[in-house]
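Following: one structure in structure tokens, then a few remarks.
As you look at this complex, bear in mind that one protein chain is not there, while each of the others sits in place.
Let's turn to chain A:
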Amino acid sequence: MKLAYWMYAGPAHIGTLRVASSFKNVHAIMHAPLGDDYFNVMRSMLERERDFTPVTASIVDRHVLARGSQEKVVDNITRKDKQERPDLIVLTPTCTSSILQEDLQNFVDRASMSSDSDVILADVNHYRVNELQAADRTLEQVVRYYLEKARRQGNLNISLTDKPSANIIGIFTLGFHNQHDCRELKRLLQDLGIIINQIIPEGGFVENLQELPKAWFNLIPYREVGLMTALYLEKEFGMPYISTTPMGVVDIANCIRQIQKQINIWSPILLGKKFDFEPYIDEQTRFISQAAWFSRSIDCQNLTGKKAVVFGDATHAASITKILACEMGIRISCTGTYCKHDEEWFREQVQNFCDEILITDDHTEVGDMIARVEPSAIFGTQMERHIGKRLDIPCGVISSPVHIQNFPLGYRPFLGYEGTNQIADLVYNSFTLGMEDHLLEIFGGHDTKEVITKSLSTDTDLTWNSESQLELNKIPGFVRGKIKRNTEKFARKNNITKITVEVMYAAKEHLSA
């Protein structure tokens, strides 16, 4: 048992549901007790989703506990098949239901006989993998299922597209700025003259998965989700993949150069020409993106040697560390990730760019580290933002777990050349806010004129008896003053001099009338 208040990555089924509900016309059925469908709330609220989240629960209740699910799961699957006619139904166990050890595969086999949809069982161990690992696993499972199906039916077409093309793998719902990143990646590839073959899972149809092998290469923007799929496609179809995250000027260039190398394997044969992206990289770096110029400007000079701490998922924490250290000259006192399963890769990425590396999924450890290091700014998740609030250190949010404010309506990619601008703003704003704060503290605030009294009331003619005083103290601080004023106003109007609890509530009713 572990005493825990907060966790960075959610339970496995959340990952599965995120992948399933990102595809179009795929329905997930959770084998779960009442209340476990909280995923629907998150998707509906955080993503401000207009459509009903295609996730329902086959409820595990007392009866199921006593007698087993029996027909219930099968009925729920076939019913959903009739109602929504999805292409695929994914049966998803939860931590609770996986202890029941029911033969869910059997339910799936039975249900798939009587329904038009394909039915699969999400194959994840709830006590060994977290949300991100499960998402990675599920995506691979779905892709494998459809490619093997196509192969069996002889529909598999593995000839490459005429023009260079790419699959973008790993964009999905509730991902950190994923929608914006996706748009930016599409633009980048378009600029390079590369066709987008498929984007999965977000907005993709499972029926189209058999087209995946037609792309020249796969692009995996985030390491957390998509790598397993890329490895599978490489092994089965010899498809190369690029997993350098195009975040920050340097890594975008790296990523583009790798793309160039990949497509130049085939293009002299198929198209009779070689691609050269160097002029594009140069133009974008020096003139389109403002980040390179920013790091040269005097603004950024002021940031030199300032201390920062970075924490987040492996992809974002590693990239941001590299950007801060190499592109802006900021000193990274500590960088860390909660992706413990990817520790080796992470260490290798950041070891030369920071003083210290922290791999943990315990937020108190992160908090203690921040308190000890006392950086000028933090770049982390929502948790680090709150740690920063408590310690009075500004924080830029660079990774999930996230809150609704991290699903902005405006265009805010982290990837690609526009992403570099966004990141530069984020970094600069975090630091200046910190500096401004500091200056204010030294000079005693913007407004040095003292306000004599915050309340309009004077205590001369009115007395509060001890009960009403006690009652007043129960009212939350931010409205207490207002309530006090209103009560006294009411009392004066009615020639009451002694304020009792009754007077307080009479005043409230009077006001609301």
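Worth a mention:
By definition in this document, a residue touches a chain if its C-beta (ideal position, glycine included) is under 8 Å from a C-beta of that chain, and two chains touch if they have at least 3 such contacts; residues count from 1.
What we mean here is this: contacts and distances are computed from a predicted model.
Per its UniProt record, the hidden chain corresponds to "Light-independent protochlorophyllide reductase subunit N" from the list "Light-independent protochlorophyllide reductase subunit N", "Probable electron transfer flavoprotein subunit alpha", "Mitochondrial ribonuclease P catalytic subunit" or "Trafficking protein particle complex subunit".
When the full complex is taken into account, the listed residue touching the unshown chain is A:M1, out of A:M1, A:I269, A:I298 or A:L409. Note that of A:W266, A:W293 or A:Y505, the residue touching the chain absent from this view is A:Y505.
Touching residues on chain A toward the chain that is not drawn are 1-7, 10-11, 13-14, 32-38, 40-42, 44-45, 48-53, 56-62, 65, 76, 83, 94-96, 99-100, 126-128, 130, 383, 386, 389, 403, 471, 474-475, 501-502, 505, 508-509, 512-513.
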